[in-house]
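Take a look at this one; I'll ask things after.
For this view, one protein chain was removed and the others were kept in their places.
Take a look at chain A:
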Amino acid sequence: MKWGMPVMTRSRLFFNSSIIRQNLRQHGWIGILYTLALLFILPLQLFIESDRLKEPVVLDGLFNLGMDIAVILIPFPIITGLFLSRYLQSKGSSDLMHSLPLRRSHLLSSYTLSGLLLLLPPIWITSVVTMLVRPLEGNMYIYQGAEVWQWCLTLTVLTLFLFAFTVFVGICVGQTVLQGVVTLILLVLPAAILMFIDMHLNRYLYGYPGGMGARADMTEWAPILRIADMSFKPFGQTELWVYALLSASFLTLSFVLYCKRHSEKAGQAMAFTYFDPLFKAGVMLCSMLLVLSYFGSIKQGTGWIIGSVVAGGIIGYIVVEMLLRKTWHILNRKLPLELAVYSILLGLLLYVPVSGLTGYETRVPANDKVSAVFAGGNYEDLMERPYNAPNTAPAEEADIYSKDTKYIEAVTALHHAVVTAKPGQSNTMWDSVYLSRHRFTLSYQLKSGGMLMRTYMVPSAGFEPELKAVMGHVDYKRVRYRISQMNKNAESIQMSNLDKAFSISDPQEVKEFKDILIREVLNMSYEDQVSDQRSRASIRVIQKPDKYGNHAYFTYDWYPSYHELGAWLEQKGYADKVRITAADVRSAEMFIDMNHSKLPPGLMYDPETRLELARSEKRAVMVTDKTLINGILEHRRNFNRREGAYAVKIVYKNNSSSYISLDEQEMSPALKALLP
């Protein structure tokens, strides 16, 4: 018979072609739309830009072309997964499909293959088209086959991953809407949980290096966020392998779980009851952390902390119970007991890490256990991209860790002092600027191969000897001021002050300047580093261009304490090119900055308000004498907001203005005499 034969052969394969054909007939539109969208986002963009561009542009990746590809890459595989899992979630089709003479593995493989047939050919077609239009007239971009291949591979793997994950979630839950919601949540959840945990530890665990890696790595744990970032941060080979392996594991898990899944779960929230506790605990934990992070940021005190953990737990529990039972009538006799068990377990989970029971807060490695150490406030900048040199590569570990035993001793001594005294933590910028606190990340490489890292806000007061030993050490300064990196590729120097500027590009002079600058920086004492001496001009050491033609630069200051540098600049005649004199000043208004208690609380730090207060109390005076103004400019220091300090508002001829402070010892008698 005609119909009998093909069935016999088909059944030996791992998929069923009639189901695939049916799926393509029913959902083919997804494939067509995906193709069109991809054609729009890649090959079409190559031509759209041509009006604007005069020169062909060389591309080193096809991901950052016009529109963000994530807008298309994220929804299509997920929607396909949802549509194809409908056969599990809708009662009618679940009954039909499961009454057919097909094994479940056959069903799932056929549906999975249908999804891949809808999703992958559009990517491959687009890649081929992109390759074909390469030599065409209106194409204003230059790219290689390797870039197209990378694009194709990345999209294939990520599409596969998103689709496989959606199918996996579909096996675990029984409703299409819930499947969509849970898929999206789980694809973001790892980052959210890491963020909550980071916030939690940062707030309650003394010394926890909060936000360490939070900005950089967090999104990498949430596939959706990672994919959203891909236009400016393409996926690497390893990452693609990870995603490919994850896809394979989710598909395998789907098959295993599907064989255990009861078909009557169509329409239920969760298809497997043994996921319920995990689901409950997960929702409760998120809810606890969310409520805690909200109230924790506005209210202090143990009562509030415990209260918000309990409230968060109850809210989470109610939500998850309503979801699981599909009703809001959830009260029964079992509920209080279960809620209490979950709350206590989760509460312990939150409390134990921050309780001090783990010894985290007091642990300081012994000197002989440490192989190398870093101390400083700019760890993140160093490890990522320095913010003042956005185009340079992150520092290498060898550049920032020191093996010097003296330095290791100094750092552990500071660490000991801090964990013993536990100075209060306040991470705001105001504190570090005005209360003279230093943000310190202490990072140890241990001989055992481990790492230990802590972050503290260390006030100057009470910690001077320890700070002096650390900050005065040459290794601290070398890392703090990025000497080795600046030294490597310096090409030219720019100096500027207000609107005065000049640059040095003669290699000999650049070398001389650089060598002196390095000497000056490394010679700075602890006092120099924490003093409020004001920069005379800012220095940019500009690097040789990288492969994209971008020049990175490092920024430094010309401080009055840099005597050798000052002499060199004078000798070369550069000093006058950036020096500000009385001729550049329109007005200088000197006042005694006092009676701070009279300032309105919201405007405590506003210098203008302080000046107005001084004017109203007749403590302000205009300085007009050019010699006196030059004296002020010579000795100006950063505006320090100390009670009773001498301060000046200087308005320059270019209309910019600045507030500065003066040190009493450095003030001439004539200047002092001006004030009442």
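One rule holds for everything that comes next: a residue touches a chain if its C-beta (ideal position, glycine included) is under 8 Å from a C-beta of that chain, and two chains touch if they have at least 3 such contacts; residues count from 1.
Convention: contacts and distances are computed from a predicted model.
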Name of the absent chain as recorded in UniProt (options "ABC-2 type transport system ATP-binding protein", "Phytoene dehydrogenase-related protein", "Putative transcriptional regulatory protein TcrX" or "Heme-copper oxidase subunit III family protein"): "ABC-2 type transport system ATP-binding protein"
Identified contact with the non-displayed chain, of A:I32, A:V71, A:L96 or A:L278: A:L96
Omitted-chain contact residue, chosen from A:Q45, A:N64, A:N139 or A:S263: A:S263
On chain A, residues whose C-beta touches the chain left out of the figure: 2-4, 6-8, 10-11, 16-18, 21-22, 25-26, 92-96, 98-104, 106, 262-264
